[in-house]
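With one protein chain removed, the remaining protein chains of the complex are shown where they sit.
When the chains are written out, they are named A and B in that same order, and each has its own residue count from 1.
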Amino acid sequence: MRKRTLHRGLTAFWWLTLTFLYLPLAVVVLYSFNSANSSANFVSFSLRWYHRLLGNEAILSAFGNSLVLAISSSLIALVVGCVFGYGMYRHRHRKLGWLIVLIYLPIVLPDIVFGISEMAFFVQIHEWTGLLQPGLGTMIIAHVTFQIPFVALIVYSRFVGLDPTLFEAAKDLYATPVKRVVHFMLPTIKPALISAFFLSFTLSVDDFVISFFTAGPESATLPIYIWGAIKKGVSPEINAIAALMIAAVALAAILSLAFSRRRPT
Amino acid sequence: MSETMTAEIADHPGIRPVADEQDRASRKASSIEMQGLHKRFGRDTVALDGVDLDIRAGEFFTLLGPSGCGKTTLLRILAGLEEPDDGTLVVGGKNVTEVPPHQRSVNTVFQSYALFPHLSVRDNLAFGLKMRGLPAAERNAKVDEIAEFIKLGDLVERRVDQLSGGQRQRIALARALVCEPDVLLLDEPLSALDAGLRSQLQVELLRVQKRLGMTFVFVTHDQDEAMVMSDRIAVLNGGNIQQVGAPREVYERPLNAFVARFMGHDNLYPISARQGDRLTTSLGELTAEDAGAGDLLLIRPETLDLLPGEVAGDNHLTATVGERLYRGSHAEFRLEIGDTTLQATVNNRGRHLPEVGETVTVVVAPEDLVTLSE
Partner (left out) sequence: MSYSGVMPSARSRAMVRETRHLLFTVTPGAFWIFIFLVLPSAYLMGVAFMTNGPYGLPQMPLSLDSFERLAGFGFLGWSPGNLYTLLRSLWQTLVSTALVVVVAYPIAYYITTCREKWRPLLLLAVVVPSWTNQVIRTFGWMNLLAPGTPLSGLAESLGLVAPNMGLYPSNFAVTLGLVYNFLPFMVLPLYGAFEKLDTAQVEAAQDLYASPMRAFWHAVFPQTLPGLLAGIVLVAIPAFGMYVIPELLGGGKGMMLGNLVANQFAGASNWPLGAAGAILMLLATFLGLYVMRRLGKRLGGGEEVVI
């Protein structure tokens, strides 16, 4: 009897929490269709803010920047992080204490410290050498820095999950070092590489603080644009971009669910 | 998978069996010579402490010993997966001590099978051939042939995770065999299987080896398995070879107490005094035909005869039955002679089997007594 009451209470609490989690997102989506320029009351359904988006060159260029940043940083991080993860796996029996610290540093460092130290450093280097002009380049560098650990850890844990004699079997079956990479290692960790890429991509799109501090005047991404717009005064146009970004995340969630269902154990 | 099936394997024309001695000699089977192999792990773990060993071409050779004795390290050195700290390894007349594994014509059947999870059975079987650069058509023909040979032709398009343990074992074997190596290494390949399947695959493996005339080096810690399968056995302990010989030799004439105990012998008695062939132990005085110079006496349980009551005579010992284990085909006895115990195994021919507490006379044949050193 008592157990059932407890379970009912928990179920109610679960739905309440879900409401709490999705309400702000739902409100953003709802007001993106509001015909009035108000966030307080919904007047009637309209697509005018979405129409406005299409004509806004600043938004389109921010979108382009976000995409270029996310794709290029994820690709670089994928290569560097994958090799790093393999190195960690191959030498896991050694004492790699300093390496572990290094790899967790970007994960645990507060965004703001991460962002401002890179900004201060880049500014200083730029002053001395003229290199590292704030812009997409510095943003890519910064994003790769926080993506590498995630890629490396995903790749590492995939390798650790493998039967270590597989590596020996490949050697035993006449695979040269290069062929071992091409015909054994890469195909074996392909799922890990795919998920590492998507995680890197998500982290990049999700980031605001680090991008904000490493960006140049021409390299605003969507979150930076939205931030600026909010600071200037809330405009319903933001609801429309934000709603589109939420839709993209929802799509990613559905895809990841489908992907994990399809994949055999 | 029954006896008839294994017989079918042996009759299959796909892979040509050895016809005669000349044919055997023309085969690729290689001899192996190891000299002074040393291997340490870390600072002070000695895995191999100077191993000298010759393995003949076409032989089914077993490395036998407890875990940590160095047998697996030795096998891995043969495969090229470990490099010895010192010593040389010659396979088929060629010094391969420093040749990397992918350049050695040696293949391994791993204990865990190590089948590639991202590949189908067919691609697993073809892996070695593909890495050697064999064209796809030839590869497929060979894979089909070997799959037929191990009677798993209908499984080649499956995924590895859809196979049973026994099937995986055969695929792992076939994956190594299809490369037609000079030497096949087997690292406890049957240890993950249940008893029934295991003894059946032992027979199969043995027949495959005899048919192909290939050199097999087999690692196991199971002395029964070693005796069933091997032409010769090397017993290892602490990185050293204790004894090399045919199964009968190692079992019946162990060179030292370690080998004797490892082969399952418990009846070992220190010799306190000897006068010619007359040996004194805690059992009493016994006469041996060819005692040797060792200071331990080995009495194999199955060489003993039990007579009811007290019977006087040379090499006759009076004992009391302490325990009797009835096993159907035979019975095992724990006999007490004073404070000393003696194990005896008696075949069940339907005659009287002494009861616990009964007084019996143990008859020891002088020719069955062996002495060995500690």
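Throughout what follows, a residue touches a chain if its C-beta (ideal position, glycine included) is under 8 Å from a C-beta of that chain, and two chains touch if they have at least 3 such contacts.
Just so we're clear, the structure is a prediction, and the values are computed from it rather than from any experiment.
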**Request:** Can you list, in ascending order, the chain B residues touching the missing chain?
**Result:** 38, 40, 44, 46, 49-50, 83-86, 98
**Asked** Which positions on chain A touch the chain that was left off?
**Response** 2, 7, 10-11, 13-14, 17-18, 20-25, 27-28, 31, 39-41, 80-81, 83-84, 86-88, 90-91, 94, 99, 102-114, 116-122, 124, 141-142, 144-145, 148-149, 152-153, 157, 202, 205-206, 208-209, 213, 222-223, 226-227, 230, 234, 238-239, 242, 245-246, 249-250, 252-253, 256-257, 260
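Assume only the chains that are shown with their structure count from here on.
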**Request:** Name, in rising order, each residue of chain B that touches chain A in their complex.
**Result:** 79-81, 100-103, 106-108, 110-112, 114-119, 127-128, 130-132, 161, 175-176, 179
**Message:** Help me check something: in the complex, which residues belonging to chain A touch chain B?
**Reply:** 162-163, 165-166, 168-176, 179, 183-184, 187-188, 190, 264
